[in-house]
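Sharing a structure, written as structure tokens. Questions coming.
Of the protein chains in this complex, all but one are displayed in their positions.
Up next, subunit A:
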């Protein structure tokens, strides 16, 4: 065999190998490409000792090999393999073969036979294990080939009885990745009949008993080596992942493995039991030592719950996580997980939770003043106390008290998953979650607050629970406070005292941490909206009105007073009687706040007041549906325009853009769609204006002004298209095509303008080529959309395309000019949901007149706090730009950790930017803005602005590949000269 191999190797590579030795003819030089393998061969031959060979191989492993030469390289390696005495070199070769067979576009089937042959001679266990690993790689690359799979499984089976654990591990892995449950594979009984290698039909050989991969693997559940046991379970899980159905018969075995001595086995067994419980949730299993039977999912739930008090924290984490995924468990079992019978000195004792509840229901406030207040009362029947929690008892009680915070977090997560699926469980776990607010690790506290928010739709907080929750408002961590505000937004409370309590605590929070202003106001807005009837009785007290006396008018700038007003106004929205309780200044304050904080104060129906036209406008237009209808109508009206040169088209566009803009302001739900369409239409309008017929006929020197106008228009169009494409989410392919189409139009316009202003053909040629490439790539990208673009600019251009590529730049420009003007208006189809990415910088406010002083040359940190909405993947796209008065600008990429996600589609950026500058004579403003970066991989903007006129240089503030979004904020800074 080896001789045969050698021959084949030399057949293919003899030329290559000899190349350096004899002067090869020039035309054969092309063959030097696979010289890498040749070099390897030479190196390996040169290597005098195993260490050298190993070095060469290690060196070789770092270089990449083309798909065509892989086979040759493998043969050289194998040739050396047979010669090599040293285990480590053989091991490296085996691993290299595995690496090589991963090469793209290479079919590893060709080297399979050779690799399998090595098994016949190999004695070293480590090398065997590595070879099996190589087979695994080959097998996973050839998942379709049944024959290959059978052969590999045969090999795996043969080596399953190896004495080295590594080999057994790999065999099991192989079986897991490739084994089949349905088609049995051969088992040779007592070594009488050799396994049929390469036989395409299994089961041919007589006298073999037929077994499938599953039972084979499950035999190794009882292996003596824990690593092999783990591998066996993992292989079984692999089978499951590949979609093969695992039999229920191994359930008992898996349960036994839960009490294994080794943690990795237990951890894997937990997964195994879970998988089985998901496969056969409803089948019935008997309870040992009794006649009763339970559902399998309940049984396994109990067993996994038991693992929450395991000795190893890895297993505990695994078990706690797994519990969260067992949603089919019966409520009876589920509720046991929170149950822990307390006793003291053999007397039944109530838990603090129960006591709190009782106190609450009896209407008493907790005195807590007496010693032994919690003294145990009734005697416990000693025989009935079960100290070893059988089944699920108290699993979460343990999990939440665990020493390792990883376990606690896993338990909190599991609680959340289970509570979301069961309302009654949510009610029960409330106390425990609230307790977690007091955890020592902030991460755990935060997580439990988030979880409580997620399940808060199912629950109503009692007063004592609310009290505990509100205590956390004083936490010094901003994240915690904000998470809590978010939670309060979604919380239902039961009494008016609760509202009062919440308001009181929030105001306390406000005085302690004034930066929380916005968050607190927003929280109160939702609190008011949700509980109008509970707020109503509190109104006189809150506004401190008196039936007879006038009370002093509160200070309008007091954040606390604004907070109270926000609560009251939002409650008044759905409680019309409330307005009767307002005093005069309240109404005045209302109008002021409605104007200044319109997002927090809803429109109210005020009796006897003239209403602002804007307000009535909204109430007139009413629902979203009518606005939607209006949007549709406007767009369809536009679609009547066939050609942009039509008279009146411009006016229509102008009006529609105005309408859409207004609509966007009024109806926030449709703002995205309206803005999107308006921007699109504006692009069209710009194009129309630029193509004004009269001007184009004039001689070039006469219309410099027009040229400048058109150039600016083209540039603006380009910018708008980038905004259209990247600022809006929810776009479909159709819209993207439309946007790209506009961009092409803009570029064509630029090209035409360049041709008009520039003398000479030279620069034009490259620009034209570029443009044609763009058209081509457009065609490639949007093949599906092309039918819709028949009548448009591109449609017409593509009709002419064979001619285009051939013609001269001058002709091309002419064609473009006419096509641009003749092409029809492309209608915009709105997708279902368009959202505009937006950003608001909350901090710095830009209102401060006190400059930020620092010594020049040193840095000062500026805190930035901004909310981002509908931004996808903000970690990579959002950047902060700082613009100094001298035109310098810096772009800062915030750390990923600076982004938090308080809600869906919402992100919060809290970061610090470092400013520095040389000394100034007086304080000046710098501008801070947020940029949205987009990948400009397929954009050629840079090339365009380089080759075209100077007027096309990016304007001040615009950064390559970024869109500025959100309002910029000005900050006063004052770098002072350093004192000597």
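The criterion applied here is as follows: a contact is a pair of C-beta atoms (placed from the backbone, for glycine too) under 8 Å apart; a residue touches a chain by one contact, two chains touch by 3 or more; residues count from 1.
To be clear about the criterion, contacts and distances are computed from a predicted model.
Participant: Given the options "Coatomer subunit gamma", "Nuclear cap-binding protein subunit 2", "Integrator complex subunit 11" or "BRCA1 associated ATM activator 1", say which is the protein name UniProt records for the missing chain.
Facilitator: "Integrator complex subunit 11"
Participant: From the list A:261, A:557, A:849 or A:873, which touches the chain that is not on show?
Facilitator: A:261
Participant: Which one, A:161, A:291, A:511 or A:850, makes contact with the chain that was left out?
Facilitator: Answering carefully, the residue with contact to the hidden chain is A:161.
Participant: Quick one: say which of A:126, A:468 or A:692 touches the chain that got left out.
Facilitator: Hidden-chain contact among the options goes to A:468.
Participant: Decide which residue listed in A:48, A:85, A:224 or A:918 touches the omitted chain of the complex.
Facilitator: Counting the whole complex, the residue in contact with the absent chain is A:224.
Participant: For the chain left off this view, which of A:127, A:297, A:411 or A:436 is in contact with it?
Facilitator: Residue touching the chain left out of view: A:436.
Participant: Which listed residue (A:67, A:99 or A:404) would be found touching the missing chain in the intact complex?
Facilitator: Only one listed residue reaches the unshown chain, and that is A:404.
Participant: Footprint of the hidden chain on subunit A, which residues?
Facilitator: These residues of subunit A touch the chain that is not shown: 161, 163, 224, 261, 309, 311, 340-346, 349, 351-353, 368-373, 382, 385, 387-389, 397, 400-405, 432, 435-436, 438-441, 468, 471, 474-477, 512.
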